[in-house]
Structures are given as structure tokens and as C-alpha cells.
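Every protein chain of the complex appears in place save one, which is left out.
== chain A ==
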């Protein structure tokens, strides 16, 4: 764990993997768009994108980890080539099932069940801090996001 304060892993992974949009028509599309950077890099395949969407259909919107923030992910069934994370910020929240509003998406692609833990740890230390959460919901560019991440703790 990085007690030093710099969330290096998270900011490293998110670099060039962020998108900022006004709105999207549906939650399914929010996942597709948010995952696009990972898809472009070949870290995941389209099957993984579909798996993340199916996961919500099947298990409910539990990927909405805290109000307003979703972490779309699914089991790796051979659809993930490299661990990665991408980010999407929506000005107007999109509605997930059960009426859950989401304006931030952190797409997680975990190659195995341990390799990405540092990433998760970083994300956790951001979300645990309410001040950071508030700021996170207001970021409007990748630079802002990265500097916010790096200044945590």
C-alpha cells in the first residue's frame, strides 16, 4: 500500500484513458463508451464490454459502488489481455437500473484476482475521503483528475 500518498498506480493507469462527456443515452452505452480506451489499446475485447453489461443485467447494479460512481467490471473469461482502468465523467448522470444515477465510471479490467489490487487500493483511498469524493464529482479534465488523484493522502 502506498502510505507515501501518491496514488501512482491509479494515475498511471488512467493517463490517456479518460473521457468527459455531456451525457449518454443509456447506461449500457455509458459502459461501452467508458471502456472504449481499453478496447482501443487491446487490453480488453468487445466480449468483455458485453460481459460487464450482462453482469448488471444478471446481478443488478451492484457495480454502483457508492452513490454516483460505478465500477463496471466482470469476470475474466479470457476477454482481458492486460489489467487496466479507464474513466468516464458525465455532466448529466445516466440512470442505471433501480434508478441509480451515475456520473462517474471507473471501468476495471482485472487480468487475475490479485494483479490489480494496488489499483483498487488507490481507488479506495480516494473514495474513503469525503472531500476527495466531492472534488472527484466535479473534475472536468484529465489533468484535474490526475492531479486530484496524486494529491490524495
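We take it that a residue touches a chain if its C-beta (ideal position, glycine included) is under 8 Å from a C-beta of that chain, and two chains touch if they have at least 3 such contacts; residues count from 1.
Throughout what follows, contacts and distances are computed from a predicted model.
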item: Omitted chain (choose from "Spermidine/putrescine import ATP-binding protein PotA", "Succinate dehydrogenase iron-sulfur subunit", "Allophanate hydrolase subunit 1" or "PTS system mannitol-specific EIICB component") - UniProt protein name; value: "PTS system mannitol-specific EIICB component"
item: Option from A:59, A:92 or A:143 whose C-beta touches the chain left out; value: A:59
item: Given A:21, A:39 or A:120, the one touching the chain that is not displayed; value: A:120
item: Candidates A:14, A:53, A:74 or A:94 - the one touching the absent chain; value: A:74
item: Absent-chain interface as seen on chain A, which is shown; value: 55, 59-63, 65-67, 71, 73-76, 108, 110, 112-113, 116-117, 120-121, 123-125, 127-128
